[in-house]
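Please see the structure below; I have some questions.
With one protein chain removed, the remaining protein chains of the complex are shown where they sit.
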Amino acid sequence: MIWLKTLPIVHAQRLNAQYTVLTVEDKDLAAASHPGMFCELRAPNQEGRQFKPISIYGVEGTRLSFFIKSVGFGTDALCALQDGDTLEMMGPLGNKFPVFAGKKALLVSGGVGYPPLAWLKANLPDGTTVIHLHGGASSEDIFDCDISCTMDGSEGHQGLVTDLVLPLIQEHGINLIYSCGPVGMLKKLTELSGDIPHFVSMEAYMACGVGVCHGCVIPVGDGFQRVCKEGAVFDAKLIDWRQL
Amino acid sequence: MIWLKTLPIVHAQRLNAQYTVLTVEDKDLAAASHPGMFCELRAPNQEGRQFKPISIYGVEGTRLSFFIKSVGFGTDALCALQDGDTLEMMGPLGNKFPVFAGKKALLVSGGVGYPPLAWLKANLPDGTTVIHLHGGASSEDIFDCDISCTMDGSEGHQGLVTDLVLPLIQEHGINLIYSCGPVGMLKKLTELSGDIPHFVSMEAYMACGVGVCHGCVIPVGDGFQRVCKEGAVFDAKLIDWRQL
Amino acid sequence: MMKTKLGRLALDSPITVASGTFGMEYFEIMDVFDAPILPQDKLGAYICKTITPLPKAGNPPPRIYETECGMLNSIGLPNPGLQCFLDEELPILLEKLSIPLIVSFSGGSVDEFCMMLETLEKAEGIAGYEINVSCPNVENEGIAFGADSDVLYQLVSRLAPLTNKELIVKLSPNVTDIGRMAKAAEAGGASSISLINTLWGMAIDWQTGKARIPRKVCGYSGKGVKPVALALTYQAAQAVSLPILAMGGISCWQDALEFIYAGASAVAVGTSNFTDPGAPARIYDGLLEHLKAKGSGIKDLIGTVS
Partner (left out) sequence: MMKTKLGRLALDSPITVASGTFGMEYFEIMDVFDAPILPQDKLGAYICKTITPLPKAGNPPPRIYETECGMLNSIGLPNPGLQCFLDEELPILLEKLSIPLIVSFSGGSVDEFCMMLETLEKAEGIAGYEINVSCPNVENEGIAFGADSDVLYQLVSRLAPLTNKELIVKLSPNVTDIGRMAKAAEAGGASSISLINTLWGMAIDWQTGKARIPRKVCGYSGKGVKPVALALTYQAAQAVSLPILAMGGISCWQDALEFIYAGASAVAVGTSNFTDPGAPARIYDGLLEHLKAKGSGIKDLIGTVS
């Protein structure tokens, strides 16, 4: 089921100047959501403009939350919402992260790649060993994780997350990778991951969000696939990274 | 001087579902304003859209007020403003009502033609006899005046203001007419006013508001004149009403 | 009240959906969607995404960009090709649809267009065709045939004798004289025209100097094109007596009504489907209520702008 709903915001938590977490309450949506899925969101004052795809950051009981970085008019309007304001939403959309028992998993996120992996981490099967490696431009972009990197060195290791991946794989015997973040990071990570299974949640500009417009494609195999429909989670090995 | 200012609203008074009076405080604007002049107004959430021409409804000390009817997106946004919100404005613009000593004046307004005449009435030279005749669709459109008419009979006389004009002219020896309102009313009034001097404040769609775009013209004499520059007050006899 | 005619087709509603903006993927989700996204009791016809002789993968991403007043797209007509359409998609469409199906198609030469039409004619259940000669996002198909009135006339006059079904020619707005293009379609034997396809459009990332869409120039649609679409609908209506299926930025029933006054016998909702999947149904409801209050039917209003 895909719902088109207008829900009151039960909590709008501003994490810092750039990031806000919006929480809504809805039984149906909460029950149908899984890590990797996203919703199309819109602030009420953006009527007539397109919805914006935002990963589901978590479900607790009947509550659903979204972790949003303000980067343009759509996300600015979302981040400006306050408790009690309404949120227009369509979802849940897309596929889920596949999960496997008894794995040693490395989760790698960059910037707004954080939310889907943070939720996935909390939902991996018992017995999974997990390391969540997260990076961003500065300490403002860092949230709860196991290892962090910043470009400016203001928190965690200075440099790119991908600098740390190989040593981590070796040290911990990683045999499963999940990732979400900027294309450059994902591309590099795919090189580094070698034979290890690697699932990546991709971003793309979207119009319909439900598979009808073919606007959100990425090159997969010898054709294109839709991020909103076949994705957002893809097997990283099938993506033709050279075209991205 | 023409000012372009963003001023806080010191009082937003909602008269009824359709009409709101906005008051701002500004020494310069208040001093330069005269009955018949208007300002171009815009609500802050309408940035990128055009300003709307609104007559100055009155000046008290350094306060300036506007009497606005909500009829479309621009005026809706203005009428939704509240105390403390800001108002973007450009003005004062246009010419003034000419005034003459010792006259028996009839003021005729319809709908949103009310504000300029209400202020004019309060500013006519001492010794002027004044009758303010005002009409509208229903009692919601009626405000303080001497004689009122409504189309639906819910207040004052039932019918058009123009039905009452001839008897009033005769009874009171009217020798000066001022008017503002819908074109149909003004046209009829011009016929009825015969040789009596008649000054009318005209409405037109405006873009620049300051005379540069030639968008707001009305047919006057054998050409066109700009409502924002040569007007908004015109000698009713010079307007080519047939073209309107 | 809402009944209208588009050439040889009698439609129960003047509201349709624009090719490519309402893909048949909606059928997959219509049962799982809690909004009325394919309200067949409110749509006059269903127009499918443009198909071409052979499968097309479409253009490389990014394919879309939202501008302040609409959107840019360079989808590039991805489609499974004629054969797969007939084998796989058509049966699903016919099963799901209770309203007329109009098949949009394009080709790279007059012969290809003719072959498409002849092949489609053999299938059951198609009510009409929309000839897409106006897609700005492909090299070979499309706009080359919609940019020159002689070329368009040649094409349409070859196609018209091949069918007795509704033959709509979809015109490009990127022409000097829309009236002349409409006349060419009429002279060639089209039974109606549709317009507008997307306008030329472009956007550039000012931070990097990179075009937002790799092909640089692409197609512009949505709210910002409405005044242009309305002007061209009016100009086309003045030029020909063919019925017009109009589109371009329609997002509410008042917009639809403007197009009807300008000369449209039916309208299509495109880009608005993305900002409001319930738009076609809402537009139908609003228009019906307005007509009821007014006591007139669609047919009384077509082309009556004064």
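We just call them A, B and C in the order they show up, numbering each chain from 1.
In the analysis below, a contact is a pair of C-beta atoms (placed from the backbone, for glycine too) under 8 Å apart; a residue touches a chain by one contact, two chains touch by 3 or more.
Here the structure is a predicted model, which is why all the values come from computation and not from measurement.
Looking at the complete complex, one finds that the omitted chain is in touch with B, C. Checked against the full complex, the one of C:Met2, C:Leu82 or C:Leu199 touching the unshown chain is C:Leu199. Annotation: of B:Ala30, B:Leu64 or B:Met90, B:Met90 touches the absent chain (contact as defined above). The residue from B:Ile54, B:Val99 or B:Cys208 that touches the chain not shown here is B:Cys208. Of the options B:Ala80, B:Leu168 or B:Val217, the residue whose C-beta touches the omitted chain is B:Val217.
Although one chain is not displayed, its contacts with chain B can still be listed: residues 1-5, 47-51, 90, 204-219, 223-224, 229, 243-244.
In the full complex, the hidden chain is touched by chain C at residues 67-70, 72, 147-148, 174-177, 199-204, 206, 209-211, 216-218, 220, 223-228, 230-232, 234-235, 254, 257-258, 261-262, 301, 304-306.
We adopt the following convention: only the chains that are shown with their structure count from here on.
Shared contact partners of chain A and chain B: not a single chain qualifies.
By the count of C-beta pairs in contact, the leading chain pair is A-C. When you average the Cα atoms of each chain and compare centres, the chain farthest from chain C turns out to be B. Each chain gets a centre from the mean of its Cα atoms; for chain A and chain B, those two points are 56 Å apart. The mean-CA centres of chain B and chain C are about 47 angstrom from one another, to the nearest whole unit.
Mean C-alpha positions place chain A and chain C at a centre distance of 35 Å.
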